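After the structure tokens below, expect a handful of questions from me.
Left out: one protein chain. Kept in place: all the others.
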Amino acid sequence: MKALVYYGPGKKKWEDKPQPTILKATDAIIRITKTTICGTDLHILKGDVADVTEGRILGHEGVGIVEETGEAVTNFKKGDRVLISCITSCARCVYCKKGMYSHCVNGGWILGHLIDGTQAEFVRIPYADSSLYPIPAGSDEDALVMLSDILPTGFECGVLNGKVQPGSTVAIVGAGPIGLAALLTAQFYSPSAIIMIDSNENRLSIALQFGATHTINYEQENSVQKIMELTGNTGVDTAIEAVGVPASFALCQSIIAPGGTIANIGVHGKSVELHLEQLWSRNITITTRLVDTVTTPLLLKTVNSKKVDAKKLITHYFSLNDIISAYDTFEKATSTKALKIILNSDL
Amino acid sequence: MKALVYYGPGKKKWEDKPQPTILKATDAIIRITKTTICGTDLHILKGDVADVTEGRILGHEGVGIVEETGEAVTNFKKGDRVLISCITSCARCVYCKKGMYSHCVNGGWILGHLIDGTQAEFVRIPYADSSLYPIPAGSDEDALVMLSDILPTGFECGVLNGKVQPGSTVAIVGAGPIGLAALLTAQFYSPSAIIMIDSNENRLSIALQFGATHTINYEQENSVQKIMELTGNTGVDTAIEAVGVPASFALCQSIIAPGGTIANIGVHGKSVELHLEQLWSRNITITTRLVDTVTTPLLLKTVNSKKVDAKKLITHYFSLNDIISAYDTFEKATSTKALKIILNSDL
Amino acid sequence: MKALVYYGPGKKKWEDKPQPTILKATDAIIRITKTTICGTDLHILKGDVADVTEGRILGHEGVGIVEETGEAVTNFKKGDRVLISCITSCARCVYCKKGMYSHCVNGGWILGHLIDGTQAEFVRIPYADSSLYPIPAGSDEDALVMLSDILPTGFECGVLNGKVQPGSTVAIVGAGPIGLAALLTAQFYSPSAIIMIDSNENRLSIALQFGATHTINYEQENSVQKIMELTGNTGVDTAIEAVGVPASFALCQSIIAPGGTIANIGVHGKSVELHLEQLWSRNITITTRLVDTVTTPLLLKTVNSKKVDAKKLITHYFSLNDIISAYDTFEKATSTKALKIILNSDL
Partner (left out) sequence: MKALVYYGPGKKKWEDKPQPTILKATDAIIRITKTTICGTDLHILKGDVADVTEGRILGHEGVGIVEETGEAVTNFKKGDRVLISCITSCARCVYCKKGMYSHCVNGGWILGHLIDGTQAEFVRIPYADSSLYPIPAGSDEDALVMLSDILPTGFECGVLNGKVQPGSTVAIVGAGPIGLAALLTAQFYSPSAIIMIDSNENRLSIALQFGATHTINYEQENSVQKIMELTGNTGVDTAIEAVGVPASFALCQSIIAPGGTIANIGVHGKSVELHLEQLWSRNITITTRLVDTVTTPLLLKTVNSKKVDAKKLITHYFSLNDIISAYDTFEKATSTKALKIILNSDL
């Protein structure tokens, strides 16, 4: 089969690889019909994720069709259409039992990381019964690709952890795909204001189309001052960090109202300064989270009942065979305006 | 009347002051029967709390007897025995309606800070109906002095924010009066382990008597290593910071289990380093809080039903007239082993 | 002034009454600008509410302008535009401190019940600081009349108690004004389906316009069978009872999914049969509640940010002087299709 293989920093090839086979009774083999590229894949290609070894097939998102199942798999059979979760859950460890699939001692984020991933014609999914989701008949499968990772990430790490409520005020720092996923899913709870902060005018204009009530270009405006004006000088109830750098986390600390929550989504490469000398008395909550995909069943229902239009995040379509071009487009997001790209298999 | 008056850094006098009078219809005048000294009072005397002006009567804890009430006060009448909350709550602002009395726009922590306090023979309490609590007949009033500040602070900021649960593991960094108050109230929820960390052997030994399951002298042992041993190498579910310096907050970050909560109680004078490069993916919650005293009714019930022996925190008794000596004893806590001191009025 | 006065079952008069005056320091006198009629007022006029005595001015909803305040009132001053809550909250009793204003020992539902109400040119509001809400500039005051009672009732008793969630399924039994208020506010949480059940085709058609995903005319269809079809034979996650008769509560028991919640709003005049022999093992929750109006600040934000169009509930407008005709229209709701009626003062 064809697959996108990592060969060290900056090097990837779309090449022939052996088709995966069942290794354990709990495995399933999935024929990929649609996959996509994540910002994390770009980090891997920069060499930032040290435990991805050369020869690894990348990708942790996608939908497909069950090709084969191990004998302990009972939820799925050959021919079933399935959504692949970016998080593999064994459903039997202490973390899975608590709903913290991200910390599964037998799984977690392993696809396209510690085992071969979904940017290929076939993929092996361990613990298939608890790591795949059946696709209801009549679903829009392009939309469902957004449920492998980006939508649950924005929702769980940003919206749920951030305790967005009817009538509350929300600021989202970073209008990239993840920030926009938080924006889309924050609207499940009818906050009175959602303020998007970025320096990319295209993304801010998309944010307005996606339901933001206000946008701030932090290079052109004083973000703190404007948010204080918009919130009657109290700050926001929820600040969602969707970038992963010290400056954006610092901004969140400056705009959070007493009693508010800073929900971190960003992947941080270094420590940040926490202003406890100001925040110790302000009744603040700060949360971090790696997506658990525990809300996938909920999100499936909201997508299929049209409470959220997940397809809005898709800007480009490519054939899976053209994945190298798709990476180019995704890497040059500023000029191509790419958010999420659907890669369709020709099989 | 006699009162303890602040005259700038390092200067205090027990001297005659005019007896307070009703200024607003919602005020009450309380004759103090018992009061105590808080670590915060020492901070004020060091000059650390800039908005305390010279001439201010200190103190924000105590019990007493209603002497006089403004005409809008309906919950209390002359002669009633009352507990004074360290937090004044107007009960009508946006924060009070949310239970965040600490941020009351008309009150909050003002006693012995922005208005005259309780280390005196009489004190004026604004918004008396919502800032005083009736003392049930037969209560031990020494114990109830612990409910003005220290017990709700340990409970709300440490135990409730820290989400202590049956069977969970708790570490408390700092075995001073506040850390010990967290230790006492954490036991309401039957955690399986409570580990106290300090360098003062006397306080660690008190912690064991108060119900700690393990103690660590951080000057003699490697705290992180020992906690990892005690927790099967996962860390604790709840880490309570009860000191207020960067090193103790750093320790909390090193010992928190995935999915755990760091509950800050300490008053911090400078910023700390937050290791988001490690914690971003660990599903951690960090909370800060100034005590709201919203749990005072609950704590009254637990004290009176003997679910917690709040008197354990009391090490010394003085006459209110000897408050200067009491401050000496409290300041030299290492040698005097003072935790909380009861000052009894002779009136 | 003019007022609508109750004179025993079936008897009411729009007549001259003395203008109310401040009786306590915490009172305010409000000049009514808009009020409305509640189904409860009809119950009173039938003689169903025994503790309403002859001579009582009816009405517990409305907006107005502060005319005078007692000296302990600090949140409001003459000339302020205010929303009147149907629930009077003293903010200082054990229930108010818990957010259960409905059970306020000094207030609760007293307006137009135990003290004179809002269907008059002026009304005295006890505990004005905690029973009135300031109206933000630019608000649509017709919409805000819906916040005195009907919107918080549908939201608190039905939607919040019923734990409506993104993607969940909801059935509302009864499409009268209260059921429709639950329908409007349920959408704050983006459930995947909201099924309205009634026998009045006009109200079912309004429900569809208001956002119901399905309607059932229980006289023409088998409600249980249809709901089971719509929910894949599991039942609904939330069943909201908005009628107050045994049959509608029975229906809720028949359609609730395992793990679901039956939230009762209806005012019941007799006991009902609870099928514990079936439900004991089904992990069901049943809730009852008299509206607390604790969510009024939240609802003000959602109305003013256009997350809910509360004006949709208004079908008729009358002058306050024509209140007798307005009652006629409201009583004959089946033919007049009345939901909520705005009564505008001519003052």
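In this document, chain identifiers A, B and C correspond to the written order of the chains, with residue numbering beginning at 1 in each.
Keep in mind that, in the parts below, a contact is a pair of C-beta atoms (placed from the backbone, for glycine too) under 8 Å apart; a residue touches a chain by one contact, two chains touch by 3 or more.
Remember, it's a predicted structure, so these values are computed and weren't measured experimentally.
When the whole complex is considered, the residue among A:97, A:270 or A:306 that touches the unshown chain is A:97.
The residue touching the chain not shown here, chosen from A:72, A:247 or A:347, is A:72. Only one of C:288, C:319 or C:334 touches the chain withheld from this view, namely C:288.
From the set B:8, B:47 or B:167, the residue in touch with the chain omitted from the display is B:167, counting the whole complex.
From the options C:6, C:76, C:95 or C:155, the residue with contact to the unseen chain in the full assembly is C:95.
Mapped onto subunit A, contacts with the missing chain fall at residues 24-26, 70-72, 74-75, 90-94, 96-97, 99, 106, 129-130, 294, 297.
Contact between subunit C and the unshown chain involves residues 95, 98, 100, 102-103, 244, 249, 258-259, 264, 266-277, 279-290, 292.
Interface residues of subunit B facing the missing partner chain: 165-168, 187-190, 192-193, 213, 297-302, 304-305, 307-308.
Convention: only the chains that are shown with their structure count from here on.
If you average the Cα atoms of subunit A and of subunit B, the two centres end up 42 Å apart.
Multi-chain contact residues of subunit B (touching two or more other chains) are absent.
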